[in-house]
Every structure is written in structure tokens, then in C-alpha cells.
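Step one of this worksheet: look at the structure below.
Left out: one protein chain. Kept in place: all the others.
Lettered A, B and C in written order, each chain numbered from 1.
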Amino acid sequence: MQVNENFEPVIVAFCCNWCSYAGADLSGTNRLNYPANVKIIRVPCSCRVNPMFILRAFQKGADGVIICGCHPGDCHYTSGNYFTRRRITLLYSMLDFLGIERNRTRLEWVSAAEGAKFADVMNQFTEDVRKLGKNRRLEDLRCRKQ
Amino acid sequence: MQEAMIKRAKELLADGTVNRVIGWKKGEFFYDATPAVFRTAEELDRQFIFDDFTQANVSKYLVKESRKDGKILAFLKPCDTYSFNQLVKEHRIIRENVYVVGVPGGPKLDIEKIKAKGITGVLSVKNENYTLKIETLYGTEEMPFYEAISGKCESCKSKKHVAYDELIGEDGEVLESNRFDMVEKLENMTAEERFNFWQNELSKCIRCNACRNVCPACTCENCVFDNPKSGVDNKAPADSFEEKMFHIIRAFHVAGRCTDCGECSRVCPQNIPLHLLNRKFIKDINSLYGEYQAGADTTTKAPLNDYNTDDCEPSIVHERGVE
Amino acid sequence: MNKNQKEWIDITSGVNVCKCMRCGKCSATCPSYDEMEYHPHQFVYMVEKGNIEPLLNSDSLYKCLTCFACVERCPRGVEPAKVVEAVRLTAIRKQGNNHLIPDQIPEMLDDDLPQQAIVTAFRKYTK
Partner (left out) sequence: MQRIGVFVCHCGTNIAATVDVKAVAEALSHEQGVVISQDYQYMCSESGQDLIKNAVKEHKLTGVVVCSCSPRMHENTFRKAAASAGLNPYLVEIANIREQCSWIHKDIASATDKAIILGKAAVAKVNLNTPLTAGESPVVKRALVIGGGIAGIQTALDIAEAGFDVDIVEKEPTIGGKMAQIDKTFPTLDCAACILTPKMVEAAQNEHITIHSFSEVSAVKGFVGNFTVTIKKKARFVDETKCTGCGLCTEKCPMKKVPNEFNMGLDNRTAVYIPFAQAVPKVATIDPNYCLMLKNGKCGVCSKVCSVGAIDYKQTDKFIEQKYGAIVVATGFNPIKLDKYDEFAYSYCPDVVTSLELERLMNAAGPNGGTLLRPSDKTHPHTIVFVQCVGSRCDDSKGKQYCSKICCMYTAKHAMLIREKYPDTEVYVFYIDVRTPGKNFDEFYRRAVEQYNVHYIKGMVGKVSPKADGKIDVQASDLLSNEQLHINADMVVLATAIEPDKSARPLATMLTTQMDTNDFFTEAHPKLRPVESATAGIFLSGACQGPKDIPETVAQASAAAAKAIGLLCKNSITCNPCVAHSNELMCNGCSACEKVCPYGAITYQDKEFRMPDRTTAIRRVASVNPAVCQGCGACTVACPSGAMDLNGFSNSQIMAEVDAICK
């Protein structure tokens, strides 16, 4: 695969309000860098992330989608991230089954105290997606910007 | 068998146990067995059929039928009883309003497989000792029974009725099936090959919605694909993503609820192997969260509405199989 | 201060000397402490400050037994033995010489010398 040096992937990160969004804030407070490609959408809990949102993002031209939630056992709503884990495992497995590159999707547990981990995860994920290049397998051609 | 069923149906109509019967009637051609509701003994005599082509799963019709006045008699094949149970579990079918008579299952025949042999103008098909005697406009043809059985019966998972009020004929057992072989084969391809396989298959989709409309798990009052506010409402499949989105979401919505009845692939006019998507989910659920057969009973929690604190992480997808 | 030399030692040792909290547990645990002009904690400190020249010229380099007690016990995971090793490598590569010829070994042996010391001596002195 040809790697385009100037390719800037579009990355959508769904972060749960209680852990990962706070973790993202903490990495900001600590001035830890991660690429500007990552745009965060705040959701109350990772279990709010509907697979439709993920597919929608790919359809509209996202190159990578990452979901971040509280560590298992730490969910603000007790059990939300356990449901997330099953749903997203199955969805990612299905995307893999359809031949979509594995590294375009990820799920990470980031606590409110893990600002450094958040930045690391985002740096790593952006790099992985950058290597894959533009998302062509799941993009809706009608949605492509000119 | 057909006679026994008509006889029993008449009795149940006569004694007032039920006021309707759901079964099959002849369609335009004799092989187009179509689900139908019968109200009288006369209708039964005239139209009711049960033969090698009565493949259709009638359980979905009971969502509406069980909400009407009076009890309805439903003839269910083993695979149909799983769908029935699943719908009872989801409160879609009102169990008290249905009188279930279990009838033997397939293997049923697929007319397309007969036509594929170059046999046209088919007038009737008789199974004589597992050889099909086929009357056509042009004479009589023969072919082995097992070469004409329908795709969904080829990998039959169970001959056991999991829900019934009475049985006609013998009950069978849950079978060892090879139904995951093709899924496994795909899993062992490279991502590129898998992508090409599905790109090729799904690009045939004409979005006729037949798969959704026949699916006993797809009983939503208002499907997301028909809801302009859902953000994924139906559009013509103008490009490669639209149909993927449709089929992924459809498969996801029925994940953990799909009983693997195979109706989706049976009705697909484009012969897309849609059941593979559902089987992929079933296979994943079985291997990651423990064996689960949707519809086997009406009490177990669906795997997607349940969890274990030590479930595997999604990274397992990245760690196994072929990239 | 020799910046290149410090960077080289940072890279070859793989040690982040800045993590040192100056507790001295490395030197407290060092069996060769009395033999050394510069002690393990001083290696770490002097490398951090870039003051490497005195270390290169000191015999202390060759007194470290690489027993790794300091690595094992350092509460901060600084791994002083690796710093010493890196400085030693700098010295050795600088001169391009072997400091130990196998033929000399038998006459240097004595009964009290631990087996480990002989093995590590080869590692250290012959590059």
C-alpha cells in the first residue's frame, strides 16, 4: 500500500463523560500532545455509542473511529462498559469479517486519571490509521468532500 | 402428512380451540408455497398444502395474528419453533393466542437448484426413494433428491421442536451441523480477499428489503431504515457503502436474536449469502460468550443484553484470524 | 559538559538518569563500594550533569561487578549498572582496545574471586 506522507486522517473519538473525556481533559491540562486529527465527541457512557454512529462516521469519511470508556468495573453507571465491550467486540469482528482494516477501529479504557495514557493511545491510533491511508472500503462516495 | 394436518386442523376448528389456521397454500406455481391463513374446513381442503416446497417460516406472521381475536393454529417446522420461541420471549407473539402443532421439517427443495440442472417447464416434483421424478412440459426428468435441497436445509441445525402444544409425527434431535464452515473459510482469507468477496456479493443488492421483510427477528414496528429521523433511513444502494451499512446494521440488530432460520438468503432475489453475516455473529457469540441458541427457550438472557465481568476485550478481533 | 557524550550514554544505556531521586540505595547495596572512586549514585548524578570525563578516566569503571544489586533494589528503576556499563563502553570504544587478554586470566585468578566476576570480566573488558 502506498503511504502518502501528507495524508491527514480524520479520526472520531467517542469518549464517555466520566472517565475518558476527563482523561482527555487531563492530558490537555498536562499539555500532553496528540494529533489534531483526533476530534472528540462526548457521550454520557461508552454504552451510548450506537454501532450506527461508528458506521455513519466511516460513511461520512472518517478514517478511524476509537471508543474510550471507563475501565471495566469502574463504569459510572455500573455496567455500561460491559455492554459496550460485547457490542463493540462483535461489531469490530463483523467489520473485520467484511474485510475492513482492523486498525481503523479501536476500543480503549482510559480513566479520568490517565491523561498520559489518553495521549499515548491517540498518538498510537493516529499513527496506525495514517499508515493505513484513506478509508476507501467504507466510505460513502456521495459523502466525499470535493 | 398433508392429509393428517388438514384433518387435525379441521378438528381444532370444529371444537372451537382455534378460529384460524396458518399454513401454506399454492402460489402462482406449485412450487411457490405461500403462507396463508385459513378460516374454514372448506378453505383447508381447497388450498392447504404441505410438501417439499413449503419452506416458508410462518412464525413471523403470528406477531400480527396473535393480536387478533381468537386463537390461531400454527403449523411449525422444527426450525420455525426457534423463531416462534424467540418472538414469544420478546413479547412479540402472545403465546396464549397460538395453538402450535409441530410438524416434521425438511429437507425442503429449492426449485432454483432444479432449474439449474437445465430442467424447465416443471409441472410437478415427486420424491421417490430420494430420487426426484420431475414432470415437465417436455417430458419426465430425474435427479437425486439431495442435489435439489434448499440451502437453509443443507446445514440444518435441529430437528427438535422447542415449542409446541402437540406434535404430528416424530420429534427429532438437535443436530451437529456444518453451518459455520463457510464462515470459517472466510475468516481464513486475507482481509483483502474478504473485502473483495463481500464487495462482490453485496454490490448485487438491490435493496428490495425482502431479507428484512421475511426475517422473523425483524419485527420492529418502525424499522430504522424506514424512519427518516434515524439517520440511516432507506436510500437506493447508490454505492458500495450504502448496502454494507444496511446489511451490517441489520445483522447487528438481529445479533443474539437470529435463530439462523436461513429465510434471508432463501428469499434474496440476488442470491446473496446473507445468512453468513448472521452466522458470523452466532459463531462469535458461541466462541466468545458461550454456546447460545436464540429461541431454544424463552427465558435465557440474550448475549448482547448480558455480560460477564471477565469478557474478552475487543482487541481479540485484532489478535486472532487473518489480517 | 559534553552533550554528545551524555546523549550517547543515555542512548546506549537506555536509562533515564533524571528519574534518580538521590536516595543512594544503589551505593548502599554495592559490594564494590570501597574499591570505587566514584560510586554508583555518583555515576548516575555525574552522567545527568554531563560530567563524564572524570568517570571515563577513573578506575571505578572496572570495579563494577555488574552484579545488578543496584538495578534490583533501585526504587525508581534507574538501573545504575547500565549507566556504568554505558560509560565503560564509551571508554572502551574510545580507545578501541581490549583491556583484558584471555591469556592473562589464569595468573589473575584467586580462590575468593566469584565465578560471576570472571564471566562479567570478559563481558566488560573485551569488546
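The rule is short, and it goes like this: a residue touches a chain if its C-beta (ideal position, glycine included) is under 8 Å from a C-beta of that chain, and two chains touch if they have at least 3 such contacts.
Keep in mind it's a predicted model, so treat the numbers as computed, not measured.
**Student:** In the intact complex, which of the depicted chains does the undisplayed chain touch?
**Tutor:** Spelled out, the missing chain touches these shown chains: A, B, C.
**Student:** So one chain is hidden, and I want to know which residue out of B:D15, B:E221, B:E291 or B:E319 touches that hidden chain in the complete assembly.
**Tutor:** Among B:D15, B:E221, B:E291 or B:E319, only B:E221 touches the chain that is not shown.
**Student:** Applying the definition given at the start, please give the residues of chain B touching the unseen chain.
**Tutor:** 67, 90-92, 219-224, 227, 229-231, 253-254, 301-302, 304-306
**Student:** List the residues of chain C that touch the chain left out of this view.
**Tutor:** 19, 21-30, 33-34, 39, 41-42, 69, 73-77
**Student:** Under the stated touch rule, tell me which residues of chain A contact the chain that is not displayed.
**Tutor:** Within chain A, the residues that touch the unshown chain are 10, 12, 17-19, 21-22, 24-29, 31-34, 36, 39-45, 47-53, 56-57, 60-62, 70, 73-80, 83, 87, 111-114, 119, 143, 145.
Here, only the chains that are shown with their structure count from here on.
**Student:** What chain pair has the highest count of contacting C-beta pairs?
**Tutor:** A-B
**Student:** Just by CA atoms, which chain is the most central one?
**Tutor:** The chain sitting closest to the overall C-alpha centre is A.
**Student:** Report back the single chain whose CA centre is most distant from the CA centre of chain A.
**Tutor:** Measuring from the centre of chain A, the most distant chain centre belongs to C.
**Student:** So the centre of each chain is just the mean of its C-alpha atoms; given that, what is the distance between chain A and chain C in Å?
**Tutor:** Averaging C-alpha atoms per chain gives centres 45 Å apart.
**Student:** Would you kindly tell me how far, in whole Å, the mean C-alpha position of chain C lies from that of chain B?
**Tutor:** Measuring from centre to centre gives 74 Å for this pair.
**Student:** Quick one: report the Å distance separating chain A from chain B, using the average Cα coordinate of each chain.
**Tutor:** Distance between chain centres, rounded to whole Å: 36 Å.
**Student:** List, in ascending order, every residue of chain C touching at least 2 other chains.
**Tutor:** none
**Student:** Help me check something: in the complex, which residues belonging to chain B touch chain A?
**Tutor:** 183, 186-187, 191-199, 224, 230-232, 238-242, 244-245, 248-249, 251-252, 255, 277, 280-281, 284-285, 288-289, 303-309, 311-318, 321, 323
**Student:** Touching residues of chain A toward chain B in the complex: what are they?
**Tutor:** Where chain A meets chain B, its residues are 51-52, 55-56, 58-59, 72-73, 79, 82-83, 85-103, 105-107, 137-142.
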